[in-house]
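All protein chains but one are shown at their positions in the complex.
Order as written gives the chain letters A, B and C; numbering starts at 1 within each chain.
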Amino acid sequence: MEFILNEEQEMLKTMARDFLENECPKTLVRQMMEDEVGHSPELWKKMAEVGWLGLVFPEKYGGSEMNFRDLTILCEEMGRAMMPGPFFSTMLLAGMPILEAGTEEQKQEFLPKIASGDLVCTLAVLEEDGDFWPGAVQLKATPRGDDYIISGTKMFVPDAKAADYILVAARTGRSANPEEGITLFMVDATEWGIYIKPLLTMDETRKQYELMLNRVAVPASNIIGEVDQGWPILESMALKARAVLCAEMVGGGEWVLETSVNYAKDRIAFGVPIGSFQAIKHKCADMHSGLEYARSLMEWAAEVIKDGSPDTQIAVSMAKSYCGDVYKAVCGEGIQLHGGIGFTWDHDMHLYFKRSRSADSAFGDANHHRGLIANRFD
Amino acid sequence: MEFILNEEQEMLKTMARDFLENECPKTLVRQMMEDEVGHSPELWKKMAEVGWLGLVFPEKYGGSEMNFRDLTILCEEMGRAMMPGPFFSTMLLAGMPILEAGTEEQKQEFLPKIASGDLVCTLAVLEEDGDFWPGAVQLKATPRGDDYIISGTKMFVPDAKAADYILVAARTGRSANPEEGITLFMVDATEWGIYIKPLLTMDETRKQYELMLNRVAVPASNIIGEVDQGWPILESMALKARAVLCAEMVGGGEWVLETSVNYAKDRIAFGVPIGSFQAIKHKCADMHSGLEYARSLMEWAAEVIKDGSPDTQIAVSMAKSYCGDVYKAVCGEGIQLHGGIGFTWDHDMHLYFKRSRSADSAFGDANHHRGLIANRFD
Amino acid sequence: MTTEKSENLNALRREVRAWLRANLPKGWGTPEYKPPPSYSREQHEQGKEWTRKLYDAGYTGFGYPKEYGGIERPRDEIAVIRAELGRTGTPGGPLSLGMLVAAPAILAHANEEQKKRHIPKILSGEESWCEGFSEPDAGSDLANVQTTAKRDGDEWVVNGQKCWTSMWEFADWSLLVAKTDLEAPRHRNLTYFVFSTDTPGFSRRPLRQMSGEAEFGEIFFDDMRIPHENMIDAEGRGWYVAMTALMAERSGGGGFEGGGSALAGIGMEGLLDADSLVNLAKNTKRYGKSVWEDEAFRQKIVQIAIETQAMRWSGTRMAAKMRKGLPLGNEASVFKNFQAEMRQRRGNLTMEILGAYSQMVRGSSRAVDNGDWVYNMLRSLGATIEMGTSEINRNIIAERVLGLPR
Partner (left out) sequence: MTTEKSENLNALRREVRAWLRANLPKGWGTPEYKPPPSYSREQHEQGKEWTRKLYDAGYTGFGYPKEYGGIERPRDEIAVIRAELGRTGTPGGPLSLGMLVAAPAILAHANEEQKKRHIPKILSGEESWCEGFSEPDAGSDLANVQTTAKRDGDEWVVNGQKCWTSMWEFADWSLLVAKTDLEAPRHRNLTYFVFSTDTPGFSRRPLRQMSGEAEFGEIFFDDMRIPHENMIDAEGRGWYVAMTALMAERSGGGGFEGGGSALAGIGMEGLLDADSLVNLAKNTKRYGKSVWEDEAFRQKIVQIAIETQAMRWSGTRMAAKMRKGLPLGNEASVFKNFQAEMRQRRGNLTMEILGAYSQMVRGSSRAVDNGDWVYNMLRSLGATIEMGTSEINRNIIAERVLGLPR
């Protein structure tokens, strides 16, 4: 395992940072926060141009065939820049299932359009309880001729208003094992019977919606994977989604640390920079240490996913748990260090704080993943 | 509820501190640590003379009829002085059951001798697992004529080598409810068939032993309370024992804080007292705060026990849990603040550290008591 | 044994209860009751009216001499009244800064005329107050005030800005600390004033906090003229008046009585309530199971319940000390830090319990308990900053309580 970036990866990182500093300043972030859709088609087009929207797709689908570790490097920078919009939804939540479980036809239909920036996708899996587990998937899809008819409500669907297609996890069968009987449908978001209602959530950089489907007809050819066998596809995607969230968290955490350290050097109180007080120094030292160790676990998780190692599940759970705790703590400390100004709406610190909360809670929080790890020791 | 000491209580506190500073210096503590019995008959005699050994007993048994809150004031000072010896064992572990559940004859037999310093007692209740709960009491007592025959092993018996009598909890009956069928016997420690083996424990100021009983005969007249009904007596005693442990912990914690603050004022590094560094200041501030809140809970517990309030169980569990956590943390911080010298055998800091461990673990540690409180919310 | 005295107290208790039943806002204490947002004009007027009612009934205004409008009653009666008000969690809120900060500072430092002019109207709810204290460059370093007041005949001309002003929007009067001597050393260059918010040259605007609300404001002085008679204490003594005001604020307006009231004063009645946390855990299902079934959560929730009790009894202990006239001083810093950090621990724990719903904020029909848990968590981040950061308070504890070198 090699934790040091190679030359190409260093280039990707530098390029990503430059690109995002130019194309995704905080003014854009705040503009998107105010926006109900939260998606900037201009930014999206530019991302397609630099090849980010097909980064890990094979060349034949318009991709750049880079690996998963490369993707996390990019996402680290996106987390640092607090980039809004449907990248995570399109690339991870919907893109990975298509890439890994789609038929050749489906891949040809969707992947090139994603890569070219012509298609925004997302995933609707969570329901009333908001937790990612198979028992929660109760929304029903019933076969009728060549179609399936889907009715019910999905919660916490990210970027639904920006999406052209929504991958919907629905229940098509029941058995003692709740993992069986779940089927994934690519649903055209413009279909009759679809209602999308914004949810007022804390992290406004990552829009979420309530999705109501009222007798929506989906052709069976839009099923990703086999009927009733959708859950393992989502599980596989979730591993990658978690690792990417970890990368975003580490990237965001480093922004918070750097911003805090700079503030501590500049802000004068009692005639000296506040960074000369031990209470501030030690806070910064702890933030730094936490992020160092979070990074190690995040990079380990990314590497084992890339390599397809059997350690993947435990590595991802460890990284997700630790990064979530550290990111939340670092953002809290960052606000405290800034004092009053850090508590204002106008300062950017709270954007990171809120993202740390939504990222920790997505796909299982720290407690949940510690529980999963414990089960492996049983 | 009145948390402020009245004049008498202030006097008791002042007297206790003076007495212990004179009669129980750390040289005596260390001498007792080296000693297998760990009991100073000279100190004991002096304690009897000032009336401490019958503090809460009625006058007719040679006591001073002070209340339970008064007892905790005294014990706070004992914890501060790290007083070794069988006071806790005699007054709380054995004394309270006799006082509360003994017959008039038994009280007349034992209490005046305890008050005059002529009788040292202890309690043997724990067995193999070391936890205080009825399911653990398996040591059997079988009736034979007017006697009971007791055989088996008790663990973690405090002050057994100093004791003249040992109150032994034995199983005399079985039912679905493990609380039933436990009987308490006052066993003469010089009886045939009793073997006492010292346990090598971390806190050497409070000796513990393994007690083996080989067909020891005890007259039925030595049963405290009713046959099979001993557990509630122990439960009632345990409430008081816990509150007293809390008082000791708060007293010990304050010694640690004061010693640390004094060291921080005196110790010079980088040309200034280390107490001028924020890292040291904030550590001391946190120790102080922790002890303030521990004291509030401890005093609450003592007051409700004194008043016989229905809140007693929850108050005691809250105090025991919080005081244990705080005392352990304060002692750890105290060592850290002292640096190398605090880590040596010759410095007294480790005596408090070790006591914080034994006190937290006795009669249910912080985790256990939080669990008990949770059950009350069910 | 029933004494005459305890009979009287029981009668008083019954009287207060009857009065509360008649006068409490409709629906108060029921889950359906939704108070208006604390920074609305409506809430402000309700608060004034409520204070007036309490005052007329003789249930507030304690601790001040009669000649300043104070209500003098025996201690045990006051205890009964406070306990009964506390039991129902009577509304606090928009007027609290006058009671919490202005009245104690005026009582301690103002002249006779000023006391008679202001204290009665504060106690009776007639006039509401805010406080010009923090500045962009005078946060933790409170003495670094940059707002200036220049003497001009019988007036002072004030220029500058204050921020993090609570109760800024509807206040009738304000405290103000300004630099009056550009040469004098720190702590001796400041002077305290009071002024009416009608004064020309005064303006205010909201300061939006991270939770989205604008509980605080910024206030501005542009050649604002204050009559000399509005100066409090002497010229150059502003730092000491400010310290009185700050300590009063940290300790919850000296209201440690009954533990709860100190918290109530700063709007944290909920903090003393562990049951609501337990109920939240019982009512929240995660991965198909009640959160309360999870031993790890039980431990964490009970820890908060324990800290809640510790806070309550520390409040009681402090109140008892004050009653006995024992020195209190900087214990307020200990109390302030503990409650602020405990609020954050509590806030974080509620988010862990809520899972995905920890994202749903006020205004969302899907939010749990109207989004209050989320709001409280976000708001708690300010608790360790306002009224002296946790770091500054730790310095105070170390230096003034424990005597460590500066």
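A few points about this structure:
In this section, a contact is a pair of C-beta atoms (placed from the backbone, for glycine too) under 8 Å apart; a residue touches a chain by one contact, two chains touch by 3 or more.
Please read all numbers here as calculations on a predicted model, not as lab measurements.
The absent chain, not drawn in this view, touches the displayed chains A, B, C throughout the complex. Summary of contacts with the chain left out: across A:F110, A:W231 or A:Y322, the touching residue is A:Y322. Which of A:W300, A:Y327 or A:F343 touches the hidden chain is settled by the complete complex: it is A:W300.
Contact residues of subunit B toward the unshown chain are 126, 129-131, 133, 135-136, 155-156, 199-203, 208, 210, 268-270, 274, 277, 279-280, 328, 332, 335-336, 339-347, 349-350, 353, 357-358, 361, 365, 367-368.
Not every partner is drawn; the one left out touches subunit C at residues 294-296, 298-299. Within subunit A, the residues in touch with the undisplayed chain are 1-4, 257, 261, 264-265, 272-273, 275-276, 278, 280-282, 284-286, 288-289, 292-297, 299-300, 315, 318, 321-322, 367, 370-371, 373-374, 377-378.
Note that in this section only the chains that are shown with their structure count from here on.
Measuring from the average of all protein CA coordinates, the nearest chain centre is that of C. Taking each chain's centre as the average of its CA atoms, subunit A and subunit B sit 54 Å apart. Centre to centre, using the average C-alpha position, subunit B and subunit C are separated by 42 Å. Each of residues 278, 282 in subunit B touches at least two other chains.
Residue positions of subunit C touching 2 or more other chains, listed in rising order: 391, 394.
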